[in-house]
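Every protein chain except one is present and positioned as in the full complex.
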């Protein structure tokens, strides 16, 4: 039987994947306190529905950075899709394009920027880190821009890699043919080995990451591209304000799926505080623990334009390839529309804090 | 041994019924967060009893819409009683009449309106949805009125059917001879099949439901009947005020037993907020999770005139037919009277917020 | 190995007693929400100890109704001690006297008032209900007074018997030779049978109890005896004030061990609110869930003069007869003294709210 919801896709993926790969996807940092909080924080929010509203037509679409999205969900950047399924990022791109869903491609993709762009022409953003070698960074930006990616998504919460102990526990590394394909030619991938830092991917990330990145580098990034800039990994209102000052168009309120610093709040917890401070200076996205249409509705009511999902679509990919990703998107889209209808709202513009009961 | 309380009737029913039918009755929407909250919300309320009050005579009766009820409990509308027991709605009607308890008959009953009325002449309300085909709606209303139903109970929280995943998980549909009998002649019931929406009943409901129902339809309903109108499925004080403005006599603060939008508050949580706003413009009923006489007492102290129970009497029906329903009512009535006596109140009019300790 | 604490005595008693008798002692009303809260409420209170205080000598004694107690613990009235051990109330009286601990004898004792008084000459109070037959009540009071009981403890929270479902679940009734001995000659005990109300004891209690008892009866009780009056079973500050107005010397803040109305607060929860209102108009005792010396210390810091324990000494009796009761008292006394020493107080008069951290 097909999984009925995103939670069941996690179970399906657990059945299908080797434990070290499942754990690489599913795991969080340290005690996984934040990972657990990401789910619990959505569950703690209450929706107060309105009734006897004409909900014949419910339109879950939103406009983000001037682009219309069919429903307020995008695919977060996740490394190495080919770990989950041989069809990898190309399958994800096709499934996303089929529903008009934005895909944020990870720098650490197992399929090159250009191949993903060629696989399907849905909307795409390109995620990157600022690398120690600025020339590497710049080449990646130019490649993405030249093949039609529409925005740059700078991950700000990985100056160092979080302590993901599930990866340290597993001996076997990833299959040799699943590599961060964007770095072929840039780095000697064959020489990478995991070890103290976990996987070979962790070794690569650690070697490339630049812990000295600051807001100056944000300015530099903006100077080398005309793509709008989205900063991902912000949990403090002060940082959101800095992002606005440095010309970001949007931020993703995110704790990196609980994979970086453990003990930080869930996006759902700080989102309303950040929304209050930034007002309309920035568009806000949020991720972490979104599994239900009601979570999407809550995110919008708390001040986000839309949410990103990460693990759920990878579980869909593992369980069913492109069709699995498509089904995950379909389910979340249907659930979002149903949640809106049952809450008595027919357009995302009608969703506000007044729809919630905050205890 | 006979079940000692309503919780044990649930266990007895679970033993007796096929899993797909038990789950149809017991299940809630999505993650069943609201279903769990319905129980937890009553448990969180504390009663502070008064002592050395003469409680020789405790009168649990209440007056609702001008009618005296023997104790503040009525039977909520539930579809297809014959799923639980061959005697179905007729048995329930007889058990209710025997204690003078109000029965709210579901539109989706497996016994026609007229047969239920003929089975026993206790007090009855008729529950309905506003259907896409207004003629169908009107015929149902007229049928109910003509055989003595005393009020119309419009369910407002099902513009679409909630996502009840237990029903989607079970393959087998209901027995062919258990059908929504009020629609014989109106709809080709033989052609109904479950599927993506779950059961055949869900298919029917989905086909009939009108998502464009608004407060205008409430006005229309009032224009075609002289029965007082009760609106069921309200969780927001603003909607309660609208109900009063549109001439409703009462509302049922309800989340549809956790079966519609998951993540909404329990009736017990929003009831005091709604009671404060509506004052005496409406009579308030509440349902969801009531299992104990102390829950009934709490409901009244929080501002309700009475409660409705749904699943518990269906469990009684499954476990023991008419006698089972009777025993469920007897137990809850005795528990309510005992709770009043032990709390030091002798009449429902003495029950107020001062009896509670709210944390 | 001997039990190390009161919790282990419960386990020892569970091993020793038939299930129906253990459950009669251990059980609470309905869902046992209040029973659980009785423990949890003490655990939630935090003590902030003071250090570098000379605690060479710690004196846990208190003065209650003008009598010095060796430590702030008394034995609550419990019915039919001989259910737990053949030596029954006499053994309890001897163990209590050995440590100078007050025993509150239950009206429903399985040993007559006079025999208990003869068994040991420690301090004793006599607990009673107001019975429908005032002559019965008066004879009991006179009997107690004539053999040296020092106070009357009127139980105010049983106008009706709570719903104790463990007793309803068990078929077998108590041994025929364990009877409420104070009623021999008053009532035809041989004819008593359990049934709908549970045990034969419940049947007797129900038959004797007078649900019309009010504060007038308190006045009457005071008129027929010179013993000071203690009212047990009060959870509301208003009732505590009424007790003072009607001449009570003390009240026991109590929910009857969670055996009467379920869903009421723990004594530990309402004690500070009551203490604030009554000031020094009454002496306050508290019971319910006391298992540790730290609970005793918390009770005093929240405003009580002392605590009562019920089930723990009966478990001691079941596990080891008189010696078991003695050990329970010794353990709780030692723990109380240790708690005081470790908290930096050397006399009960130094214990106040400032010793607590209330969240």
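When the chains are written out, they are named A, B and C in that same order, and each has its own residue count from 1.
The criterion applied here is as follows: a residue touches a chain if its C-beta (ideal position, glycine included) is under 8 Å from a C-beta of that chain, and two chains touch if they have at least 3 such contacts.
Quick caveat: nothing in here was measured; it's all calculated off a predicted structure.
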The chain left out of view makes contact with A, C
Among C:47, C:187 or C:224, exactly one should touch the missing chain; which is it? C:47
Tell me which residue among C:55, C:224 or C:323 touches the hidden chain in the full complex. C:55
With the full complex in mind, choose from A:30, A:98 or A:118 the residue touching the hidden chain. A:30
List the chain C residues touching the unshown chain? 1, 4-5, 7, 43, 45-56, 292, 294, 298, 335, 338-339, 341-344, 357
Where the missing chain touches chain A, by residue: 30-31, 33, 156-157, 159-160, 162-163, 165, 168-169, 211-215, 217-218, 231, 233-236, 238-239, 242, 260-265, 269-270
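The criterion applied here is as follows: only the chains that are shown with their structure count from here on.
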Rounded Å distance between chain A and chain C, as computed from the means of their C-alpha atoms: 60
Between chain B and chain A, distance of the C-alpha-averaged centres to the nearest whole Å: 42
Which positions in chain A touch two or more other chains at once? none
